[in-house]
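If you scroll down you'll find the structure; I have some questions about it.
All protein chains of the complex are present and in place, except for one that has been dropped.
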């Protein structure tokens, strides 16, 4: 498990599949090998009125950690992360009278997964309740676990194949955690940040 | 290359195939402190882990409920968190235990639905913020045995004294709690018969029985 940077790639005038195509050609030209597909999904539950002040539970799955369910509880003042076994989903069903999900908010990012040396690159097509929303590029540098140590390397790599659209600063979530040891829940936090933004954005015209 | 299915898809597939162990078959009993050594000795002979000896445990259990004042019947969801005090880096255990079904007289054990999972140490804060209330907590210390799929625990229950677990604990009674349980997918009622036979072998040291909590509540 290494440090992961998640960044949005603008589609400009292209459709989703076209953008993925362009990016995958670029990464293949660098010598990457495709290693299957990946999927990150997020379901959001909100507390019912009788439970007092409103709270939100985001339940996320990442195909990179297939036996784990990640949950993030937002109380308005703080966010509490939780990692559990796959059966947590079953428990959420039991909680259905306390926490209900809005079907329109199911977000996911899926697409091809590439390996190039010690890097792992994922090109995700983001949909919110089946509507195309944009492209998320995930790059992981696996040998290193401290973000500050490898941010420059990751930035160079990202700019190398995303061009000017590559990030110039670490993701907001990571900025005050640069010296800490990175763990899978940090990737989940980054995904949630992006999904929340995508949910607020209007539906793009070019539905695939 | 096939796209990975969503986690919910694989969960519903697992539910459909009925491979998720979500039923607990349970028998309970107790033994006085002075006879516990005899019981342990007998269990050592009967159970699988003979050569390694019994496994000891020292756990702290917190019992939460999630409840909402509904207009109709009150909604209650009990949740338990268990953590090992003797193993530092062990994951916490989160457990939902449903209403117990006593069934008819011929059914040998209590059956209750149960969802059991490992989780990270943030669980206590997570549950508190989720709206759960801590009902009670206790410390269990004892031994665990295995016999096939059956799990036998012999444990002493302690009241929480001080604020921190481990300080000022006080035993709740002069006896040990003995539990015989199996976690299995629903519909595997044959295991109940195995448990009855095993419980028979521990008589008369301990009487493992179906305990009806509702009746106990009425007696008090």
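Just a few scattered comments:
Per-chain residue numbering starts at 1, and chain names A and B are given in the order in which the chains are listed.
Methods note: a residue touches a chain if its C-beta (ideal position, glycine included) is under 8 Å from a C-beta of that chain, and two chains touch if they have at least 3 such contacts.
One rule holds for everything that comes next: contacts and distances are computed from a predicted model.
Remark: of the listed names "LAQU0S12e03202g1_1", "Mediator of RNA polymerase II transcription subunit 27", "Large ribosomal subunit protein bL19m" or "Protein farnesyltransferase subunit beta", the one matching the undisplayed chain in UniProt is "Mediator of RNA polymerase II transcription subunit 27".
Every shown chain touched by the omitted chain in the complete complex is listed here: A. Screening A:22, A:48 or A:145 against the full complex identifies A:145 as the residue touching the chain left out.
Contacts to the hidden chain, counted on chain A, fall at residues 1, 117-118, 142-146, 149-150, 152-153, 156, 181.
We take it that only the chains that are shown with their structure count from here on.
On chain A, the positions that touch chain B within their shared complex are 34, 36-39, 41, 43, 47-48, 50-52, 55, 57, 61, 63, 66, 69, 71, 73, 75, 78, 80-91, 94-95, 97-98, 108, 110. Chain B meets chain A in the complex at residues 1-4, 6-8, 10-11, 15, 20, 22, 66, 68-70, 75, 77, 94, 96, 115-120, 122-123, 125-126, 129-131.
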